[in-house]
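Only a single protein chain was left out; the remaining protein chains are all shown in position.
Read from first to last, the chains carry the letters A and B; within each, the first residue is number 1.
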Amino acid sequence: MTPRSEQPTTRRPEQAILVGLAPPTRSTLAGSGSLPVETSDPKNHRRAERPRLASRRPRFHALAEAAIRVLAFSSIAAIILIFVFIGKEAWPLLHDSAIGKEVTLAKMWFAQQWPGYDAPEHVWQPVSEIPKYAVWPLVVGTLKVTLIAMLFAVPLGVGAALFVSQYAGRRLREIIKPTVELLAGVPSVVLGFFALMVMATWLQQALGLDSRLNALVAGVALSFAIIPVIFTVSEEAFGAVPRSYVEASTALGAARWQTIVRVVIPAAGPGVAAGIALGLGRAVGETMIVLMASGNAAILSVSPADSVRTVSATIAAELAEVVFGGAHYTVLFFLGVLLFGFTLATNLLGEFAIGRMRRRLGGMA
Amino acid sequence: MQKVQIESVGNQTRNQSILKIITQGLAIVTVLLAPLAAAAGEITVKGSDTMVILGQRWAEEYMRVHPKATVQVTGGGSGTGISALINGTTEICQASRPMSAAEKEKLRDRYATIGVEIPVARDGLSVYVNESNPLTEITMDQLKLIFTGKVTNWKELGGPDAKIVVYSRENSSGTYVFFKEHVLKNADYTVRAQSMPGTAAVVNAVAKEKFGIGYGGAAYAKGIKVLKVKKDSESAAITPDEAHVKDGTYPLSRPLFFYLRNKPTGDVGAFVEWVLSAAGQAIVTKVGYYPLK
Partner (left out) sequence: MRGRSQRFGDVALSLGTGLAAVLVLLIVAVILGDVIYHGAPRMTLAFLTQAPREGMTAGGIFPAIFGTVALVVLMTLAVLPAGVATAIYLSEYANPSARLTRLVRVAVNNLAGVPSIVFGLFGLGFFVQFVGAGIDRAFYGGERVFGQPALVWAALTMAVLTLPVVIVATEEALAAVPRELRLASAALGASRLQTIVRVVLPQALPGILTGAILAISRGAGEVAPILFTGVAYYLPKLPTSLHDQFMQLGYHVYVLSTQSPDVDATRPILYATVLVLLLLTFALNATAVVVRSKMRRRFAGAAS
């Protein structure tokens, strides 16, 4: 294979995997890799056809091709516009003096001695005589719920993926994979509804928790949303481990489980890590589930039995009410910038991990 | 050149006809959706979640009597409604609290009017606890202590030894602000108070939570116990029923308002007049709030 023709085939899986976190889109590594890929040199091709192009309706063609080129950058435009317009609404927080009287970055990130409180504290009370915009309770709440969700979703997602790729027979695989796809298709508002109406009561009765809605309920419900992400990406990663690795290991006398633990898992490691990173990004940004199931109290604590208020749920609950352009509005957009930045970082991390896995497998094969 | 004889020509032409059908279908739907003219005589009502059920019933009944009128009701909270009034996105704002001076100022800046305030019903803001809770009454002071987090166990109020689970509303709610002003005397809610997006969510939570406490409109009180409220430890415990809410002896009775930018005329005027009429006020009782007179 020439380097040029190899590129698209190797690039495609990465993309399929990354977009796998938009739940319903997935394609298997093997599936898309095995399909023929058009890789002719675009420049030669065009030069050959130019005379004909000129004799037929050239203006129409040029117009259509220009339109394709312009539209092709809609994704870049979207990313830039999202960044610009969320940043624009959050920007006054840094320089507007009227808003500065009510809230500053320092007031948001450091404990303040508020009148009526005994000690300096982090308080989120945006509708008050003195509005208080401490973000730590929200950030800690978000991380807490995310951690709980990951604690459930990683073992379940990776475990099930390992089972499907290594142990399950054809029939079992054809039950498990569509079921996970089904779970991926469940809208998050439905998971939130289920957590709020059903699961909260079960968990409270089973564990004797003080309050019905808490970080644990929200975290478990959230894990349902990210299990499919982690499962899909991990399963693709396990499936992409070259057969020759497994055969070599078996030939050396390793048992099945030794091969899996020593060869398959390390080889697929970066892919699994990418799945986890994508799941993490999804968990941090997920809104409806936590809005409905977490109780939304901005408590600064580490206990999973306490109610939490996440960054995303705060935006969802409060933005509709604020006066456009005011301090509260600006702060909520600032929270949006935080979320956007964090998920961009986890995405790039995931992308990096997949690139590494490919380079490693490619280099060894 | 689509006549090239390659093996999948059949598929190709079939797919082209599918493509045609799809584009035609989309075109038809677009045409159906396209008319850009808004219907005349439309009245938009927005605001308080406490009043959303009331506004909706009014709208349903009014449109039944006046088939030509359209009344569109949305919730979101009193703050949302007032913002919408200021932003010009609604004609009538429903609010479960009076407009603040700052809000009136914003309205004046934009429209050179401080708006028109029309009380349309009365509510006895009720304190909800679980049906299994032995308590029957509570003082305003005790309420303040609970909702500011100074009292955290039912034992301190003579109840069972169990943590109090405090349910509050989202801060866009007029009820949230009214309760904060009249019960907490403007102190902050405890951070442990869980914010519910609607009164129904509070009722639902308290109904399921043995040691929960919450507050909300009288009309929502189903499946939970409503506590009698005492102004102070000396005074009588009062139920939020019609007589006590109307004469104001219930400490948490409050008017519910319509806010408009200007004196209502035309379609809006007719609707407001009807709401204040006997027919409109009868619906107030039906929903579970109390009429003005």
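Following the convention adopted for this analysis, a contact is a pair of C-beta atoms (placed from the backbone, for glycine too) under 8 Å apart; a residue touches a chain by one contact, two chains touch by 3 or more.
Bear in mind the structure is a predicted one, so any value in this text is a computation, not a measurement.
Although one chain is not drawn, the whole complex shows that of A:Ile130, A:Val189 or A:Leu252 it is A:Val189 that touches it. Of the candidate positions A:Trp124, A:Phe231 or A:Tyr245, contact with the unshown chain belongs to A:Phe231. One of B:Ser96, B:Thr148 or B:Thr199 touches the chain omitted from the figure, and that residue is B:Thr199.
From the set A:Gln205, A:Ser244, A:Gln258 or A:Ser303, the residue in touch with the chain omitted from the display is A:Gln258, counting the whole complex. On the side of chain A, the interface with the absent chain consists of residues 4, 7-8, 11-12, 14-16, 18-19, 21-25, 27, 31-32, 35-40, 42-43, 45-46, 48-49, 52-53, 56, 61, 64-65, 67-69, 71-76, 78-79, 81-82, 85-86, 88-89, 155-160, 162-164, 166-168, 172, 175-176, 178-183, 185-194, 196-198, 224, 227, 231, 255-258, 260-261, 278, 281-282, 284-288, 291-292, 312, 315-316, 319-320, 324, 332-333, 336, 339-340, 343-344, 346-348, 350-351, using the contact rule stated above. Counting over the whole complex, chain B has residues 1-2, 4, 6-8, 11-13, 15-16, 18-19, 26, 29-30, 33-39, 49, 52-53, 56-57, 59-60, 63, 70-76, 87-89, 196-201, 203-204, 207, 219-220, 222-223, 287 touching the chain that is not drawn.
Note that in this section only the chains that are shown with their structure count from here on.
With centres set at the average Cα position, the gap from chain A to chain B is 34 Å. Contacts from chain A toward chain B in the complex involve residues 114, 116, 123-129, 132, 137, 200-201, 210-213, 291, 295-300, 306-307, 309, 317-318, 320-324.
Contact residues of chain B toward chain A in the complex are 76-77, 79-80, 83, 86-87, 106, 163, 165, 170-172, 176-177, 180, 186-189, 191-197, 205, 208-209, 211-212.
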